[in-house]
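Of the protein chains in this complex, one is absent; all others appear in place.
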Amino acid sequence: MIKDAVCSFCGCLCDDINVEVEGGMVKRVRHACRLGSSKIMGHGRIESPMIRKEGKLAAASFQEAYDRAAQILLAAAKPLLYGWASTSCEAAKKGILLAEEVGGVLDSTATVCHGPSVIGIEEKGLPGATLGQVKNRADTIVFWGCNPAEAHPRHSLRYSSNSCGRFTPQGREGRKIIVVDVRETRTAKNADKFVRIAPGSDYEVISALRMLVAGKGDVVPEDVGGVSKADLADIAATLKAARFGAVFFGLGITHSRGRYKNIDNALSLVAELNSHTKFVIMPMRGHYNVGGIGQVLAWSSGYPMSVDFTRGGPYFNPGETAACDLLARRDVDAALIIAADAVSNFPRATAEALADIPVIQIDPYENPTTQLSEVVIPCAVVGVEAEGTAYRMDGLALRLRKLVDSILPSDEEILVGILESVHKQRLLRANEEA
Amino acid sequence: MIVKGGIVYDPANGLYGEEMDLFIDQGRMVEQAKGEEIDARGLLVMPGGVDAHSHIAGKKVNTGRIMRPDDARQGTEPRTAVCRPSTGYTVPNCYAMGYRYARMGYTTAFEAATPILEARHTHEELEEIPIIDKGALTLFGSNWQVMECVRDKDLSKLAAYVAWGLRAARGYGVKIVNPGGGEAWGFGANVKGINDPVPNFDVTPAEIIMGLAQANEMLNLPHSIHLHFNNVGKPGNYTTALETLDLLKDIKPSRMRQIVHVAHMQFSAYGGTSWRDFESKAPVIADYFNCHNHATMDMGQLLFGSATTMTADAPLEYGNARLTHNKWSNHDIELEESSGVVPMVYFRKMLVNAVQWAVGLELALLVKDPWKVLMTTDHPNGSPFVNYPEVVTLLMSKSKRDAEMATLHEQVPKRTVLGGIERELDWTDIAIMTRAAPARILGLEDKGHLGPGADGDVSIYNLRPEEVDTSQDHALVKKALANAKYTIKGGVLVSKEGRILAAPPGRTFWVDAAVPQADTDRLMIDLEEKFAKYYSIQIANYAVQDAYLPHAKVIRAGLPVPLQEVA
Partner (left out) sequence: MISGRTLAQGAGCESKMSPEFFKAAAVCHLSEKDFKSLELSEGKNVLLKNEFGQVVLTAKADAGLPDSMVFIPMGPWANVIVGKETGGCGTPHFKGLEVEVAATNSPVLNIRELFSGMGVSGYV
């Protein structure tokens, strides 16, 4: 039995998973939620590398796949290297090196989830804490536009509403839980107060709360985003009365009208609450290492997402260098998609641009991106079949373990294979020219 | 390798500007060697620079990058055949850090503050910084286990914990920041002085400092405690500084070094009761250092222009953010610390900033013994480290200081004594304050000097010490210091006139201190309970794995081991 393994599914990175392995196979998974155990138990995989020949994907060797991938990247004027949220930081480092080598744009799935949060943080900074701090201290928790009951099933028990700690021995009993959402989610059902707001009204509601917290309630209208002023005043009072408050926010606010401005406003609210009491705020990061690619990219290039390496020096301008914008403008001429299913997760019109350019896919699993890929390279699953580093939603780095062996190479090894092929082909070309 | 004919400043070995040849073999200084010749005839030669206090890696540095794309844009340099791309000014990317230190002739830099829980992140970044050797100090000042051992007056358990924490963090030494304040900040409060009890823990900052200083000496660690005082950055805080220093004066050092190293003294040498009557108390502080031998300091010099403040002193950062209305990041670390990051611009015409600028210089000039003062800017709090040549030239030239003073807020001469200080430092002073002293203070035996066996780290500047008038030709000096003519790291020529020629990986130093097993056993009972109840991760996943330090250099310390008989 392997004790205290780290689950590599969601941004909670639960590290108390016990796994029984027998004959090189995972037999039982304990402590993980349904999402985590289904991943660790394993399911349908791509078995062999494939290269498209005469319109059909046909099995190939890894070396052939690396060579074809390198050829595509070298031929492209501006390749996109996208994904990275469900693989290790070690793979991310090699990916960044590859993007520098071939002069590409590297972007992560953050741009279709918490990208607006990153922009909000660039505007205002992030007053945060580790999750254990929330567990030990928070007596008031707000879930805004997020639904951990379905997206991060063990969040509440391990870190938030239902956890117990030094100054929170009563757990759920001793806490006030407020859920703000446009629909009554499962998370809302566990709350002391569910605040239903009209879709797209997050910004206005936050502004009203800021006014009330600042004691300027007289400028707040009677109804804001479908919430009565009395209700808002009640919430503001609860927030101010907290001994330690925490706000968790999700795609309900980053994806809605106002996008990064909503986050900017929420960050301001939390900063202001700190003149009254203690408050922290944290994005609920979805994929287990979407935080990690942001960290690695920031220390390597200075920017946490959407980095354009085609000019030699790193360049960042979301709206210009983000994957969705590049594809919508048809501004990239090849794509490497790793640990993400861009075809499913992008708007249809954006995804269609991928059909017109050669795509290299690195992924353990078949998905719609596979259908239009030129090269498909299967990999070992990080956290199950390969070691590596991941960053939890609060920015804490953990080392993922290898639980069972795989005949497949890791993402990191695949990227090294492609890098080596890039060097080899460059050298060949230089020799031919000479 | 032979460095020929340089004018060598190696104060640790009693060389104060002697013309001589230097020899390097297999990365170390030796008495004789063959090989590549570097022509240094008549030029200034010193050991590679050592920065004992700089914020170069880890969560708060990366937070600074993430919240400041504006800063990243300022330092963009494309990739070359040798170099990865560079970005940033106050918060450069990892690659830029290595290249920029090397260009200035620096070969070693220590990250000043890492919580144990987040040490894995720090090492990920340290490993990515090329060329220079590194280490990271570990934060202990608001740690629950520390405070409980101090409360229970269980010094041997405290020592066992410090040893365990350093090993878990792969850390180099004991850092204490605003002791107790990080815990109080967990509920939005702070401690107001060294005798103000920490809420819920029944200990005072004074007791925490004393306990950790004693444990530090018990463990015979290469470095002393490294202390960021309470009340840093506040008017009138010089009294806190003096009180704290006095607390420690009777502790016996376990090695030939200080008992306490004071971080960025500049930020703790203020008089006045508010920002209105804010003034320098550097003369009083300098006096204390002149009369006592148990403490050393680094300047934490502030320079005008852009900075990014980042510290484990989280309440200070909240204050900064409220004062400047600037963006604010905060990060509290369960059971261990808190921290904050706020971008900052310092202005000549802003009286407080102008006084702060003067205080740093006053400290360095008024403390008589250069072995007690390190030249730093507390990168990037006072200014980014690329501005070290500016600081050095200010220290070497009275005329440069006068010219600067003339551009500042007109009240500065009334609030400081800088204008009346005639002292101009010489190359020996500078070699001590940037090389020999930081190495000795950190306890790095093979750094900061050029004697046989030392690391083959040498910097050679395009300056003729026998000809240049450092007092008048400060512009020339500054230019020469910004880009060393040659920087040699571990016997490899890494930089020439600002061009990076090679980027080998640097090593990471950490300290493994031995303690009696019985003490560790007692400690583990406490720790297992803490992990079961309070930490959000398992104890098995806590310590930094060796995979994160592929270039580790372990330094052994700890309680004295019985001597073995020599057969």
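Going by the order they are written in, the chains are A and B; count residues from 1 in each one.
Keep this in mind: contacts are C-beta pairs under 8 Å (C-beta built on N, C-alpha and C of every residue); 3 or more make two chains touch, one makes a residue touch a chain.
The structure presented is a predicted model; accordingly, all values stated were derived computationally and were not measured.
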Point to revise | Displayed partners of the chain not shown (whole complex) | key: A
Review point. Which residue from A:V29, A:L106 or A:L251 sits in contact with the chain not drawn here?
Key: A:L251
Revision key, fill the gap. Per the whole complex, from A:E47, A:E184 or A:D405 the residue touching the absent chain is A:E184
Practice item. Sort through A:P49, A:G83, A:G103 or A:P116 and give me the one touching the missing partner chain. Key: A:P116
Study note, to complete from the structure: Among A:S38, A:S61 or A:S275, contact with the omitted chain is made only by A:S38
Exercise for review: In the full complex, which bits of chain A touch the chain not displayed? Write them out.
Suggested key: 10, 34-35, 38-39, 43-44, 52, 55, 86, 111-113, 115-116, 119, 147, 149-151, 153, 182-185, 188, 196, 199-200, 251-252, 254-257, 259-260, 286, 305-306, 318-319, 321-325, 327-328, 341, 343-352, 355-358, 364-368, 371-372, 374
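The criterion applied here is as follows: only the chains that are shown with their structure count from here on.
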Check your understanding: So, what's the distance in Å between the C-alpha centres of chain B and chain A?
Key -> 35
Review point. In the complex formed with chain B, which residues of chain A make contact?
Key: 3-4, 6, 15-16, 89, 93, 97, 100, 118, 121-133, 135-137, 158-159, 164-167, 243-244, 271, 274-275, 277-278, 280, 294-296, 298-304, 309, 311-316, 387, 389, 391, 395-399
**Study point:** Contacting residues of chain B [partner chain A, same complex]
**Key:** 57, 59, 61-63, 65-69, 71-72, 75-79, 84-88, 91-95, 117-118, 120-121, 124-125, 128, 185-188, 200, 318, 321-322, 327-335, 341-342, 533-538, 540-541, 545, 547
